[in-house]
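Left out: one protein chain. Kept in place: all the others.
Up next, chain A:
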């Protein structure tokens, strides 16, 4: 049996010396005033003594926003709603996390971080690519099925001084894919119906694999066709076609073929759906590389600028008049 006198203890609640063998203050135990003393609580407040605990006040959550909560942000500043659409594991969560990650290192010129109501959600999205997760390779948490939720970023255009709210739709990739089998499912995609930019993800890793490349291309067409036939593609929206996992493409012996496959897919999307979108552009992104040699976040800044493309000093007067009304009107139409 252990000798009770040998139990390691410290009065500092932050110190885990009993578990780690290290003093949290970096001191030698003999020099630490807290070592060897029982955990101490200062001045117990009367309400904590017994019976009822202290009266608590609830504060706003920091998880992804429900549609109604996202709608509440619209009057606060000009909003951009981005639908990020792609099959399961196409890199949606990594893309969202990477955008937030880059802002942690400084502005994405010309946009500076102004705030976020979803800090917990962003942190959770980043977690599995961080060393704190103790994983060997970066990983992304799978988005669960259910009602769409939104990530929020408040940004400031540093040249115009205009405040913006970016709302990034987050829905399980399986649901987008299944809409290709059953178009009626797309009726629930309010994030698409009210989007300013439809962002279509193409999984670069799958496109580089012999057994998956054809399905990866066809799924794109299937998803966009379902959204069109369900009549939820918003008028005047723009389309960003994003080749994700660009690091995996670059590391693949089939990199050249991927380029050709992507060009074919883009040509077909242009041929069939050009009239549905005000503009179509292609991006190559390595949001959370698992291969060395490609910088984390490659292509993300360019995509952000496309999402917010008309937020510039020259185009500001026109967009300021038009956009908020358009977004709010869409929300009213879809009953959010």
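What to note about this one:
Heads up, the rule we're going with is that a residue touches a chain if its C-beta (ideal position, glycine included) is under 8 Å from a C-beta of that chain, and two chains touch if they have at least 3 such contacts; residues count from 1.
In this section, contacts and distances are computed from a predicted model.
The unshown chain of the complex is recorded in UniProt as "Double-GTPase 1 domain-containing protein", chosen from "Di-heme cytochrome c peroxidase", "Acyl-CoA dehydrogenase", "Putative ABC transport system ATP-binding protein" or "Double-GTPase 1 domain-containing protein". Considering A:70, A:129 or A:300, the position touching the chain not shown turns out to be A:129 (whole complex). The residue touching the chain not shown here, chosen from A:36, A:138 or A:259, is A:138.
Interface residues of chain A facing the missing partner chain: 11-14, 25, 33, 40-45, 48, 54-62, 101, 103-107, 112-117, 119-120, 123-124, 126-139, 154, 156, 163, 288-290, 292, 296.
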